[in-house]
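With one protein chain held back, the other chains of the complex are shown just where they sit.
Read from first to last, the chains carry the letters A and B; within each, the first residue is number 1.
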Amino acid sequence: MIEIIISILLLIGGGLTFIGSIGILRFPDVYGRLHAATKSATLGVISIMFATFFYFWFIHDIFVGKLLLTILFVFLTAPVAAFMVSKAAYNTGIKMSDKNSQDDLAIAMREHEKKNKQEKSNSDV
Amino acid sequence: MAFQILLNMLIAVIWMLLKNNFSPVEFMLGYIVGLVLLFFLRRFLKFDFYFRRIYALFKLIILFSYKLIMSNYDVIKIILSPKLNIEPGIIAVPTKLKTDWEVTLLANLISLTPGTLSMYFSEDGRTIFIHSIHVPDKEAAIKEIHDSFEKAILEVTN
């Protein structure tokens, strides 16, 4: 019984990781690839880690706390890493693949720059 | 809140002393008894029952798991569709949350649900810029985040 659950978790994990990699290959720009990488792959690996944890807990009666710690760590760091990479990519001027799409951030940045310039000219006077 | 947890533990210790049994199981039993006592006495002692927050946190975790699975399914559908038919875009989501760590929690939860990725903060840190992989309707996307995660986080911290 427990073997079936572990097998299902393993298959889900492997499938999600593989689909995430296909997403990395197929998406047209960095931001889309980040979506595929940090979520499908992360969930897949977490599923595999749960399978390993259950395997050692129920079949060998060993409670491996480090595996749980790894799950927590991956969960905590995946969004932070994605945030850093996307921020760096945007700041270095990597454009989205579709030029006509919605971009609120560009508008906000332009306004911010305008305000800065105004303040500078005011202080000069 | 810290005072209540301390009081609760004190009740658990008194319970253990009364039972003359110092096992972790007895401690848990005493803790539950203390919870019930605090729940009934909350009106006389004039405080807000702290377990409500833990319940709200639990609800947030359930909501998050549900969203994680549902939106993973959506992203898999997009990846495996023969023609990538997506309209990516960056939307600005203003938030009502006050402290920094609430906003951090919201941004992390948004990042972890597939299809949305928080990528920038405004100067005051109260507007999150979100890259979404498929935004047919901007207002609907903002409203969904407000209705699900922001509401749940507000319930935990208020």
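Everything below uses one rule, namely that a residue touches a chain if its C-beta (ideal position, glycine included) is under 8 Å from a C-beta of that chain, and two chains touch if they have at least 3 such contacts.
We adopt the following convention: contacts and distances are computed from a predicted model.
Of "Spermidine/putrescine ABC transporter ATP-binding protein", "Susd and RagB outer membrane lipoprotein", "Na(+)/H(+) antiporter subunit F" or "3-isopropylmalate dehydratase small subunit", only "Na(+)/H(+) antiporter subunit F" is the UniProt protein name of the chain excluded from the display. Touch, as defined at the top, links the missing chain to these shown chains in the whole complex: A. Mapped onto subunit A, the interface with the missing chain covers residues 3-4, 6-7, 10-11, 13-15, 17-18, 20-22, 24-25, 30, 33-34, 37-38, 41-42, 44-45, 48-49, 51-52, 55-56, 60, 62, 64, 66-67, 69-70, 73-74, 77-78, 80-81, 84-85, 87-89, 91-92, 94.
Everything below uses one rule, namely that only the chains that are shown with their structure count from here on.
Only residues 68, 72, 75-76, 79-80, 84, 86-92, 107-108, 111-115, 117-120, 122-123, 127, 129, 131, 133, 135, 138 of subunit B touch subunit A when the two sit together in their complex.
On the side of subunit A, the complex with subunit B involves touching residues 16, 19, 22-23, 26-29, 31-32, 34-36, 38-40, 42-43, 75-76, 78-80, 82-83, 86-87, 90, 96-98, 101-106, 108, 112.
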